[in-house]
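For this view, one protein chain was removed and the others were kept in their places.
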């Protein structure tokens, strides 16, 4: 090792330490980690929040599973998950959860000459396709749903997520509700043992593979389908109506739920009633401790989400997320006041 | 074998060699071309002066670039002396020791161990104990990757130093550690610098070990005890997002890393070349 070289590196290190020493003073930035689905909107909110209040909130997408693990390991102030935890699991860990924004999962296809919304499928047919039982686009079941569309005889190429994902959880939860076969053979989880098809990494990977493969069908988050102008399909919902995936259709799905009855907001918005409801919708959740070790940090985090509920709806809509209805927000804030308490037994988010 | 057959066989084989060289270079050009095409359009001053933006707004990669520089820098400062000292033991003091053989083998395994495993190790070692993600943990994970690269090249270079030089040093009465410092290190200097640069090149593109250690950070942060952004993680997150402006930044970030790594490689090669030429 030449000495001039090591000297240079040492100087760099010294500089680095000096830099870091200078910034320790305001190190109170809150950090959260978890689901990838809400990462863009949390980043957007955090940026606007910092501009307005000067407080930073650092959210990083490491996956819902990662978010649950990290909040349990107490390495972050809050965790985030696309899959709500069951009330008993929350109780065991001393956690509470609340939703922040909604989105939906949209099946997308690549068929020559087929425009977005031109093809209609229903739940059982969709399940059969993803089970590998329907293998061709001109199958009788698909024809029956689309009497006016000229369907090609292409083989169906199924594209699914390879990485564990909240999107897969919501999607498989829907298929399990509408198809007993799916429930028995595959089930519901963030990753599955898929009976057929190719796995692609991330929404990006699914979108790219659907775009490249003639005759393919995949599923992506709504924001993705919208931003990339993918060929979505119509789905027949629980009331027998064929609906297009739109923000209104997701809100309609949420509107039918009686949130006051849902313990810890444990609701998965699949196959909800309502003539206008899109059948595969879901919310994304935040996990915090009921009695946090660092009540101040958790209080800051709740303050941030309180701000986001009040000021963040337009930003969410811009990025193709669906804001929560106002009465749900009221319920959430009431649950904070009741559940998230400091060591002194008072709510960590001071009432105004 | 008839002369004509031998000539023909030679011609065929040599043509195949030229073809394989053409394929190798063609591939490089294709990949670099795609990268330049996608990454160059997003390159601007803002990339180097602004923070990573939320989707839909203008911004840059400054915090990610800084984080990468800082963590890579610390990793090299920590990893290099360890690698060099271990290599010194193996090439100088314990050339025939059993320990040397074992360490050499172990080092080769570390050299090709998947980096995600290194990330998991440091997560258990530091993040879990400290209770939060931090740039220090990220730097340590990178240092674990730096050590085997530096060790390997330094040992190779020290073994190439002719023994006559060492003997000359010892003959004038210099103790061993001075011989090593002033003779062996000096003779092997260019090769050792090459090793360090190669190590930098290797770690500056690593995503997996940082994801569970340094995490990332949306904002400007120089606090080593807090999560810190880095280019590879930012590229990874932005490339897989649905928003075009984020994807463009991801390509630009990829271009920056590649150019930096390639520059370092060329630098390392020319330094190494000068040594050979001397």
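Letters are used for the chains, namely A and B, taken in the order the chains are written, and counting of residues starts over at 1 for each.
Heads up, the rule we're going with is that a residue touches a chain if its C-beta (ideal position, glycine included) is under 8 Å from a C-beta of that chain, and two chains touch if they have at least 3 such contacts.
Simple rule for what comes next: contacts and distances are computed from a predicted model.
**Student:** From the names "Protocatechuate 4,5-dioxygenase subunit alpha", "Phosphate transport system permease protein", "Putative FMN-dependent luciferase-like monooxygenase" or "Sarcosine oxidase subunit gamma", which one matches the UniProt record for the unseen chain?
**Tutor:** Per the UniProt record, that chain is "Phosphate transport system permease protein".
**Student:** Touch as defined at the start, partner being the missing chain; which of B:72, B:107, B:134 or B:153 qualifies?
**Tutor:** For the chain that is not drawn, the touching residue is B:107.
**Student:** Given the contact definition stated above, which residue among A:31, A:188, A:251 or A:339 touches the chain not shown here?
**Tutor:** Of the listed residues, the one touching the omitted chain is A:188.
**Student:** Of A:198, A:242, A:262 or A:331, which sits in contact with the chain we cannot see?
**Tutor:** A:198
**Student:** So that we can see where the missing chain sits, which residues of chain B does it touch?
**Tutor:** 6-7, 9-10, 13-14, 16-21, 23-25, 27-28, 30-32, 34-35, 81-86, 88-90, 92-94, 99-100, 102-103, 105-118, 120-121, 124-125, 144, 147-148, 151, 169, 172-178, 180, 182, 201, 204-205, 207-208, 211, 232, 235-236, 239, 254, 257-258, 261-262, 264-266, 269, 273
**Student:** List the chain A residues touching the unshown chain?
**Tutor:** 62-66, 68-69, 83, 155, 157, 162-166, 186-194, 197-201, 205, 208-209, 212-213
Operating definition for what follows: only the chains that are shown with their structure count from here on.
**Student:** Using Cα averages as centroids, what's the distance between chain A and chain B in whole Å?
**Tutor:** 35
**Student:** Which residues of chain A touch chain B once you look at their complex with the stated criterion?
**Tutor:** 1-2, 5-6, 9-10, 12-13, 16-17, 19-20, 22-24, 27, 29, 31, 33, 36, 39-40, 43-48, 50, 56, 58-62, 73-76, 201-205, 221, 223-224, 226-228, 318-320
**Student:** Would you pull the chain B residues touching chain A in the complex into a rising list?
**Tutor:** Those residues of chain B that touch chain A are 53-57, 70, 73-74, 76-77, 80-81, 84, 127-128, 131-133, 185-186, 189, 192-193, 196, 211-212, 215-219, 221-227, 237, 239-244, 246.
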